[in-house]
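Please see the structure below; I have some questions.
== chain A ==
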Amino acid sequence: MDWVYLIEVLVGGLMSGVMYSLVAIGFVLIYKSSGIFNFAQGTMLLFASLTFVKMTENGIDFWTSLFIAAGIMVIFGVVTERYVIRPLANQDLLALFMATVGLATFQEGFSQFIWDSDVHGLQMSKFLDIGLLDPAPIFMSDHVPWLDILIPKFDIFASLVAGSLIVVLAFFFQKTKTGLSLRAVSDDHMAAMAVGIPLQTVWAVVWAVTGIIALVAGLLWAERVSVSFTLIEAVMKALPVILIGGLTSIPGAIVGGLVIGVGEKLGEIYLADVFGGQGIELWFAYFMALMFLVFRPQGMFGEKLIERV
Partner candidate 1 sequence: MATIPGLVLSHNNNHPDAVALRYKQLGIWNSYSWSDYLAEVTSSTNALKSLSIGKGSVVAVYGNNVPKLIFSISAIQALGGIVVPIHPESTSSELKKILSDSKTEILIAEDQQQVDTFLGIESECSVNKVIYLDGRGMATYKNENLNSFDDLIVKSNNASIENDINSINENDTAFYLFDEHEDSLYKVSHAAIINNSSKIITLNTLTEKDSIVSYLPLSIPTNLLFTFVTSLNSGMSLNLPESNQTIEKDIQEIGPTILYAPSFVFKHIITSIAYRIESANEANYNRYMNHYKSLMEIYNKEVSGESSLLDKIKKSWIMLTTFAPAKNVFGLTKIKHAFVSDGVLSKVNFDFFHAIGVEIQHSFGQAASCGCISVQPDHSVSSENAGKAMTGCEIKINDDSEVCFKTDCSAENLAGSNNSNDGWVNSGYVGKLDDVGNIVIDGRLEDMITLKSGKKFSPENIENLISCSPFVKAAVILGNNQDSVSAIVVIDPNSVNSWADRKNIRYTGYTELASKEEVKDLVKEHISCVNDSLESSLKVKRFVVLHRTLVMNEGEVSKTMEVMRKKIAINLKDVLTAIETNKDNCKVDDIDQLSYELDINKI
Partner candidate 2 sequence: MIYRETGNFVTNYFKDREIFPLKFDKVVVILGLLYLFLYVPTTSEYFLSAHVIPILAVGLATVGLNILTGLTGQLSLGTAGFMCVGAFGTYNLMLRVPDALMSLPFALLLSGIFAGLVGVIFGLPAIRIKGFYLLVSTLAAQYFVWWFFNSYAWFLNYESSGVVAIAPKFYDYWGLGNFLGVDMQGYPARYLLALVICIGLSYFAKNLLRSNTGRNFMSVRDRDIAASVMGISVPKAKLLAFFISCFYCGVAGGIYSFLYIGNVDLMIYEVDRSFTILFMLIIGGLGSISGSWLGAIFVYEFPIIFTWVGDFIFQGAFNTAVVENVSNMVYGVFIIALLIREPGGFAALWATTKQKLRMWPYPH
């Protein structure tokens, strides 16, 4: 196994890790602000991208579709907070988790019911004239003679989008009032309420922001795979990522994504033979997460829990 190949694998892994991270960030936002493990993240991806794709297929231009889809996701987020999360505010976390499972099921049925259950392709290059959306990959050997690997341009695009999203989010949380309230809420619900932060408004904002993130992530995933219910499985992929990262940490989500992305690729290459079968990608990420958690139950960047009795 030569090391150039290894680098290619690593880069590929990092790129798919970015995709995982995108899903994971949405997870972490909601978990951090309300302790809810939002299982509907995957169907939000599906719903957002399907809405977008159906609009473009019907001749609406890219930016309008994007704007409308974002608007729909915001409305969806606010409605979810009002009619699902708020009535359950006093329930235990397991009940809230199950509510999001219900939400996911509903959304899966709903999005395919109002649109359709077909598989849609998405090619953003049709709408946007950005060099990075060109399907041809970059031949690294053109630039660095000894590095004979291919990097799909889209992966770089996705990384850039993810990176800017994180910067925007960071700005949002550090500099805006809503962002500050959200951080206060995630530190201590009761204390935040005591100083007059409207918990429900903060939650609504978080759900709306998560909806927009889901749209962005959904589009990127759709470009890579396709728009169909398989997008829901993105959430399954993101699970080990956030758990490794620790449920409460956005940097954790990113690092976790990269670790899983790279680990998965390496595992497929080096360990598949050991297990005597192909496709260990299917479960390898979970095993990695499991191994990790056994030694560090709160995840990489998660807060250690001191249980008070």
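Candidate entries met the following condition: all candidates are chains of the complex that A comes from, given by their letters.
The rule is short, and it goes like this: contacts are C-beta pairs under 8 Å (C-beta built on N, C-alpha and C of every residue); 3 or more make two chains touch, one makes a residue touch a chain; residues count from 1.
Nothing here was measured: the structure is a model prediction, and the numbers come from that model.
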Chain touching chain A (counting every copy) in this complex, out of 1 or 2: 2
Chain A - residues contacting candidate 2, complex: 37, 84, 87-88, 91, 93-95, 97-99, 101-110, 112-113, 116-117, 236, 239-240, 243, 247, 275-280, 282-283, 286-287, 289-290, 293-294, 297, 299, 307, 309
